[in-house]
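The complex appears here without one of its protein chains, the remainder shown in place.
And then chain A:
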Amino acid sequence: MSNWSAPQALSIPAGKLVIFSATHQAQFQQQIQIIDANGQPITFQTFDGQSHTFPITGQGTGVNLFTNGNGKFIMQSGYQIQFKNDHSKTSLVAASTVEFDLNGIVYGGGTLFVTDDQGGPEPDYNDTSLSLQWFNSQG
């Protein structure tokens, strides 16, 4: 079992609504967790209203959602994200961040993460896919 990747700060303003969706496409088990400023996994709500706590887990080469692989939470200062797999090597994590900036007003943004568990001869960066999107206003 590999280590968690080093936690990475989320660049989302505190108090904003965040939604996420996570899929897997991997032989090895994949995990994702968001932790608070004290390093503790946070609680989130799936869209059926149920409460859950990170980490979330997924496994299988067919593309599918992680268990409890989509939901929402309110961003707080100090939240960080990290990834893990049950292969022997720490996940490689690639991310691309966007911001919706129209006429000088930021309406929201998001980050798309993909990971590679280094389980194959060449990285394919498709073992985990996580989209994490935030909005400036709710409702």
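Here is the rule we use: a residue touches a chain if its C-beta (ideal position, glycine included) is under 8 Å from a C-beta of that chain, and two chains touch if they have at least 3 such contacts; residues count from 1.
Just so we're on the same page, contacts and distances are computed from a predicted model.
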Identity of the absent chain, which is to be given by its UniProt protein name, from "Cytochrome c domain-containing protein", "N-terminal double-transmembrane domain-containing protein", "Substrate-binding protein" or "Lysine 5,6-aminomutase subunit alpha": "Cytochrome c domain-containing protein"
Of A:10, A:35 or A:56, the one touching the omitted chain in the full complex: A:10
Where the unshown chain meets chain A, residue by residue: 3-6, 8-11, 81, 89-97, 99, 111, 113, 123, 132
